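All protein chains but one are shown at their positions in the complex.
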Amino acid sequence: MTNRLSAADVCALLEKLRESTPLVQCLTNTVVTNFTANVLLAIGATPAMTDIPTEAGLLAEIASATLVNVGTPHAEQRIAMIEAAQAAHHKGGPWVLDPVAVGALPVRTALARELLKYSPTVIRGNASEIKALAGFGAGGRGVDTVDSAEGALDAATHLAHTHGSTVAISGATDLVTDGTDVLRISNGHRYLTLVTGGGCALGAVTAAFLAVGEDQLAATASATAVYTIAAELAAVNAHGPGTFAIAFIDALAAIDAAEIQSRVKIA
Amino acid sequence: MTNRLSAADVCALLEKLRESTPLVQCLTNTVVTNFTANVLLAIGATPAMTDIPTEAGLLAEIASATLVNVGTPHAEQRIAMIEAAQAAHHKGGPWVLDPVAVGALPVRTALARELLKYSPTVIRGNASEIKALAGFGAGGRGVDTVDSAEGALDAATHLAHTHGSTVAISGATDLVTDGTDVLRISNGHRYLTLVTGGGCALGAVTAAFLAVGEDQLAATASATAVYTIAAELAAVNAHGPGTFAIAFIDALAAIDAAEIQSRVKIA
Partner (left out) sequence: MTNRLSAADVCALLEKLRESTPLVQCLTNTVVTNFTANVLLAIGATPAMTDIPTEAGLLAEIASATLVNVGTPHAEQRIAMIEAAQAAHHKGGPWVLDPVAVGALPVRTALARELLKYSPTVIRGNASEIKALAGFGAGGRGVDTVDSAEGALDAATHLAHTHGSTVAISGATDLVTDGTDVLRISNGHRYLTLVTGGGCALGAVTAAFLAVGEDQLAATASATAVYTIAAELAAVNAHGPGTFAIAFIDALAAIDAAEIQSRVKIA
């Protein structure tokens, strides 16, 4: 563990999340809405998936945190996303940008650049997406990544400095940086890459942790740690990605301080 | 049990549903389409999720019952919802309105008010939503409720008298009223509140029961009873909300008269 974040800090944040049941607004892609909402309920948050113009901005004002995931950005949702990001930024509330497949595809790339104007609290993506968003690479071939997390650290640092954001890069080891410090979380299981929304739902959980934690870097790393430790616990009795995804929801609901203390690997 | 509805009546309606496999049209939110369709298949109905203009009205004419759930009411879907409600009302077929987060958010509130013109057979929501729809309160903070079911009974009675609807209010004890009689169903399990669409899919099951039952109050209460007893059965071997949701689908498919007879609590 590090000076910035102890296992006890992670446990305390999770405890605070479960006690306060933050309302997390999600404007996300059509593939993962259901899984994302169930992940939020399991961890102890209340999901609200409102993503239409007029309502999205109003909900962002009420919500404890907002997620904007550009995975399937239909025209109406794009307007709602700008609204929500603007409202979250204006009130000083936390919001997370997940730049799915940015770089590879033009509509979402332009949208993500526009969204950056509202200074996302956290940007969470894979290495290809983070590099493309920073203008450091051409992007991957969609949701999978062709770059290593470590190789996107320069791009992440650049994004952090330019937009005042904390940046999380998913990979075998997840990196989280605020542009100064870098935390590396080495928990997780490969099954998580075989469940659609495995990354997207972490964006929502990160938003939930930001709702209860003032230190952005610590909250983001805590979300990643709890999420990926739950994946390890779920994998123990899973027979494949189907049973894993179900056990993962159970694990998020049941995970306790002892399991976090014994398994967490943050450096 | 009551004069209006015996356990045997509930079992007879379920039997009739399974024999006739009613076609249930669902215009519902993007978060719960998959779960709703699987719930309908499990209980013995055939789902059809057609929600685009032109087709929605045509399908409402063919369908045995229609559900309109305003959880994520995109512009195109709003037009389709009006079409479907109008067609169902015109042919005298049963349709259910689920006013998700009405009161809290303006677009769906205006939409739900417009939909009321077509006299929904059943209105199903939580206490906050029922109060807001009746003009008795400001609404909750989204899908969760801050009011008790019993506290929304006046609002429900008002809606029932004004629109000729049966009104179902979900809560620890579910209330169903036609404006004169009130039935209280005390089955269920808290896990149902931890699965997204736990309430929304009950709207679809209610539509399926309305397709086979002439007494609106009895059909609505029967749907609630079967659904919440299945939740009790599913909870027995569940390890959390993930395994619960899966066991719940199995329980809906397997639930029999003996289980209903022994567990049902309607007063």
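Lettered A and B in written order, each chain numbered from 1.
Going forward, contacts are C-beta pairs under 8 Å (C-beta built on N, C-alpha and C of every residue); 3 or more make two chains touch, one makes a residue touch a chain.
Everything numeric here is computed off the predicted structure, so don't read it as measured data.
Screening B:149, B:167 or B:247 against the full complex identifies B:247 as the residue touching the chain left out.
If you put the hidden chain back, the residue from A:135, A:164 or A:242 that touches it is A:242. Within the set A:12, A:79 or A:105, the residue that contacts the chain not displayed is A:105. The chain not shown here touches subunit B at positions 23, 30, 33-34, 37-38, 41-42, 46-52, 54-55, 58-59, 62, 74, 76, 245-251, 253-254.
Within subunit A, the residues in touch with the undisplayed chain are 29-32, 34-35, 71-75, 101, 104-108, 141-144, 194-197, 239-243, 245-246.
Please note the rule applied: only the chains that are shown with their structure count from here on.
For the pair subunit A and subunit B, the distance between mean C-alpha positions equals 33 Å.
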